[in-house]
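Just one protein chain is left out here, and the rest sit where they should.
Presenting subunit A:
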Amino acid sequence: MNLSPDQTIMFQAWGVPINATIFYTWVVMALLTVSAILITRNLRPDVPPNRWRTMLEVIVQGIEAQIEEVAGRRERHLLYYVGTLFLFVAMSNLLLVVPGFEPPTASLSTTTALALSVLIAVPLFGITSRGLGGYLKTYLEPSFIMLPFNIISEFSRGISLAIRLYGNIMSGAVIAAILLGVAPFFFPVVMDVLGLLTGLIQAYIFAILATVYISSATATPPNTEKENP
């Protein structure tokens, strides 16, 4: 029994082995992209919105509203990043119910990659927002003594993000596989239903935590604002 889809080789491309994680990631990417293209191809001001476009607008505006609620402001670049994070994780977890599909989020490599991307995104957004000096200064707050703790905190965030998502999704898939052997009909269905719920919740938690981390790095410190006399 393979606990990670990394160990499953789907095919070879130009001599490079493509494992199940990368393959199913491409499947999810293709699904998301094709869906987006199909839904938004007739997106013109003179065409009235249909139900698919309305659904997408609700999703996008919901994500934007969540980001605004957490960050306190509208940030389109953050929306692109966090929205993609949420849609990718949610779509991967929802496809868990498809027979034979192995969610990429059940691979520690994928969750590590997502956590690393968040780890990289936090300083990038912070530097973009505050400048290099302003961002580095946050590691010395409230005192320079806190520098090692801030660095450890930064890395522990990424590790916790990766392990949390991986653990939840992988455990759901493993439990479903075990129960499939023990009781082939009823329990796997129940566990898959629960897996859908936990998958969506995990996608939401992952996206919200990423938003919190990035917005905390980009937030303007209160003491730098000019006080009105």
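Convention: a contact is a pair of C-beta atoms (placed from the backbone, for glycine too) under 8 Å apart; a residue touches a chain by one contact, two chains touch by 3 or more; residues count from 1.
Criterion: contacts and distances are computed from a predicted model.
Of the candidates "NADH-quinone oxidoreductase subunit M", "Carbon-monoxide dehydrogenase large subunit", "Iron complex transport system permease protein" or "ATP synthase subunit b", the chain left out of this view carries the UniProt protein name "ATP synthase subunit b".
In the complete assembly, the contact with the undisplayed chain comes from A:L114, out of A:L114, A:M191 or A:A207.
Touching residues on subunit A toward the chain that is not drawn are 3-4, 6, 19, 21-22, 25-26, 29, 32-33, 36-37, 40, 43, 45, 49, 53, 56-57, 60-61, 76, 79-81, 83-85, 87-88, 104, 107-110, 112-114, 116-117.
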